[in-house]
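Before any comments, here is the structure.
Let's look at chain A:
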Amino acid sequence: MKQLIKHRVSILYALFFLVWIFQFDWIKENILFFIDDQSRLVQRISLLELAVQHIQIVVLASSISIVIALVLALSVHLSQSKEYRDLILQFSTIGETLPTAAIIALSVPIMGYGNGPLLLALSIYGILPILRNTLEGLSSIPRSINEAALGLGLTAMERLIKIELPLALPNILTGIRIATIINVSAATIGATVGAGGFGVMIVSGIRTYEPLLVIQASVPVILLALWFDRVLRVSAH
Partner candidate 1 sequence: MKDRIRRGLSLILFMTLLFLPMGFFKVNRVLNGSVFSLWKIEYAWILVLFALISTIRLKHRTIAYLRSLFLILLPSILIYVSQSYVIAEPFDVKVARISLGPSIYFACIGAWVLLSTEAKGSLKIFISLCVLITLFGFGYFPMLGFYKEYINRQATFFLELQRHMSLAVTSLLFALVPGIYLGYQSTRHPRLREWIMGFVNGFQVAPTLSMLALLMIPLASLGQSFPFLRTWGVKGVGFLPAFIVLSLYALLPITSNTYTAFKQLDPSVMDSAKALGMSSKHIFRKVSFPLALPFIITGIRIAFIQNIGNTILAGLVGGGGMGSLIFLGLAQSATDLILLGSLPVVLMALGFEVILEFTELRLKKKMGVLYDQA
Partner candidate 2 sequence: MIKLSQIRKLYDTQEALRNVDLQIEDGECVVLIGPSGCGKSSLLKSINRMIDIDAGTITFFNQDIQSLPVEQLRRKIGYCIQGVGLFPHMNVKENIAILLRILKWKEEDIERRVDELLLMSELPLTYKTKKPHELSGGEAQRVGVCRALATDPPVLLMDEPFGALDPMTREKIQIAFRDIAQKLHKTVVFVTHDIEEAILLGDRIALMNEGQIVQLSTPEALIQDQKENFTKNFIGQDYPLMVLKRFSVRDLKLKPISNLNVTHRIDLDTNLKEALALCIKQTEAVIFKDEQNTYSLVYSDIFSFIRGMQDETAH
């Protein structure tokens, strides 16, 4: 019960999200009645399917980013080399500088249309926040703790797993949170190259000048982002 209360805001977001997905028609009539509904197109895909696709993409992209970022972060941390650290950070910064839309477009000739380019672009973009925060977390551990661990006779691996990573966990989760929230919003761009997710409906709404479609798909995206933000923030404690 206490858990429920602690997570009350995220549960609220989740509830809103689910209500929106499943009961949009009701919402359309009772809350959004003031917007002209001129949708001539019959929706080929339901909001639910789009929701599932979108969440799948976000989770997959974030997972890839997490794996790559953590591997890189650990290799930098274990090497203890400032040069190597600077190099990896430099490369990752490039990943964040490259515009997501450009990466998606550039990957199409290689990967074809669909979810591939989107996943690639999102994964690349997500590496830097996670990497940077993980490294910060690991390096902000007071030296005395590390020394004490060494003194106790722990090996480097044991130290890493039992002490350093748990202590750096809040930072790692912050990085994951940042990457995931960005992914949720950015994933909408993928619709321009045939990826799934809410972006499909948004782009559709743009092309047919249908504000209702845009709202229909944008609200769940925002709710989803807020939900991830909430959940990952609370679990960082």
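In this text, contacts are C-beta pairs under 8 Å (C-beta built on N, C-alpha and C of every residue); 3 or more make two chains touch, one makes a residue touch a chain; residues count from 1.
The set was built so that all candidates are chains of the complex that A comes from, given by their letters.
Remember, it's a predicted structure, so these values are computed and weren't measured experimentally.
The candidate touching chain A in this complex, chosen from 1 or 2, is 1. Note for the complex: chain A touches candidate 1 at residues 81, 83-84, 86-87, 93-94, 97-102, 105-106, 108-110, 181-182, 185-186, 188-189, 192-193, 199, 202-203, 205-206, 209, 211, 214-215, 217-218, 221-222, 225-226, 229.
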